[in-house]
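The complex appears here minus one protein chain, its other protein chains still in place.
A, B and C label the chains in the order they appear, each numbered from 1.
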Amino acid sequence: MSAPVRIQEADFSQDEEIAALKAGSKRMGGIATFLGCARDFSEGRDVHEISFEAYGSMALAEMNKLRNEAIEKFSLLDARIVHRVTTVRAGDNIVFIAAAAEHRAAAFDGCRWMIDELKQRVPIWKKEITPQGESWVTPHP
Amino acid sequence: MSAPVRIQEADFSQDEEIAALKAGSKRMGGIATFLGCARDFSEGRDVHEISFEAYGSMALAEMNKLRNEAIEKFSLLDARIVHRVTTVRAGDNIVFIAAAAEHRAAAFDGCRWMIDELKQRVPIWKKEITPQGESWVTPHP
Amino acid sequence: MIKVLFFGPIADRVESREMQLEFTPGMTLHDVVSHLGMQYPGAFGLVSFIAVNQTQVHDKQTLLHDGDEIAFMAKFSGG
Partner (left out) sequence: MIKVLFFGPIADRVESREMQLEFTPGMTLHDVVSHLGMQYPGAFGLVSFIAVNQTQVHDKQTLLHDGDEIAFMAKFSGG
């Protein structure tokens, strides 16, 4: 079975991720997931491709810490985080986060917390390739 | 392609639902989903099976209304609601809800609103089959 | 005729999922509720929602029409 936290070039299957998540417990009542995708349009410009770069060893360590913290903080039964680092086109998958809990409130809260924290804490950068050229994305404060 | 709102006996595939959701737009930046599953334990008792019953025509109409309201209320790009009506065992899928938006906040808010409303408004009932016998589930106020 | 539907715990107590009532002009939802409520008091104690033709109705004075479908429903527990 694949690791619950991964950085990879390849796309992922939600069915496989959910099956792996569910394998650990039959006490899960709710699984909340977040799937981040590449948009064809950002800040008023067409976007052809998005290219990702990561500080791999640190990013993976942070993502593992983040998962452990979420499990503890929201009493999750399990959680998974997968981030692609490659060049994607509009509509392609970028990041997948899943949080499983006995009840839905904790699953939603845990899932949302993980994607919010990931954006703050995990050393990954994206560059948008537009008809006007390439530019690194500067996150809003 | 399958309808975005369905009541069915059969299990569903998240990959298929997400693919159908994404087919409509390349402007989706975030897709939040909720998967409700059967737990093996509820209110202090083991649960062997859960059996669902629906007022089918009204349930489907309410679920469609709910989807339309969510799309409007949260400016979603698309949404899907699938509920199984059959007898399931611990770990099995019961309900799937997906909300796609340009940004993640609307996707999360819309998804959570739909499952909360579904539980309030859609005429479906569940019966838990435990070693001590069967009983209809009475929702908490 | 008026078609009456019962679901879940209510169907269990009525020991029936469906019945037909004779339609009479001027008949209201209240007439049906009081008629069936007397026959099945245990079941009607569980009724939280009533729908006429798949739409929730709160006003018991609602006039019925021949062919209407009335559903008596306990609190929902899907999802």
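In this section, contacts are C-beta pairs under 8 Å (C-beta built on N, C-alpha and C of every residue); 3 or more make two chains touch, one makes a residue touch a chain.
Remember, it's a predicted structure, so these values are computed and weren't measured experimentally.
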>> Can you list the shown chains that the omitted chain is in contact with?
In response: A
> In the full complex, which of A:A20, A:A54 or A:I129 touches the chain missing from this view?
Replying inline: A:A54
> Which of A:A10, A:A23 or A:V137 sits in contact with the chain that's absent?
Replying inline: A:V137
> What residue numbers in chain A mark contact with the hidden partner chain?
Replying inline: 36, 52-55, 57-59, 61, 83, 94-95, 115, 118-127, 136-139
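The criterion applied here is as follows: only the chains that are shown with their structure count from here on.
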> If every chain is reduced to the average of its C-alpha atoms, which one ends up farthest from chain B?
Replying inline: C
>> On a C-alpha centroid basis, what's the spacing between chain A and chain B, in Å?
In response: 22
> How big is the gap, in whole Å, between where the Cα atoms of chain B centre and where those of chain C centre?
Replying inline: 26
> Could you say which residues in chain B touch two or more other chains, in rising order?
Replying inline: 36, 115
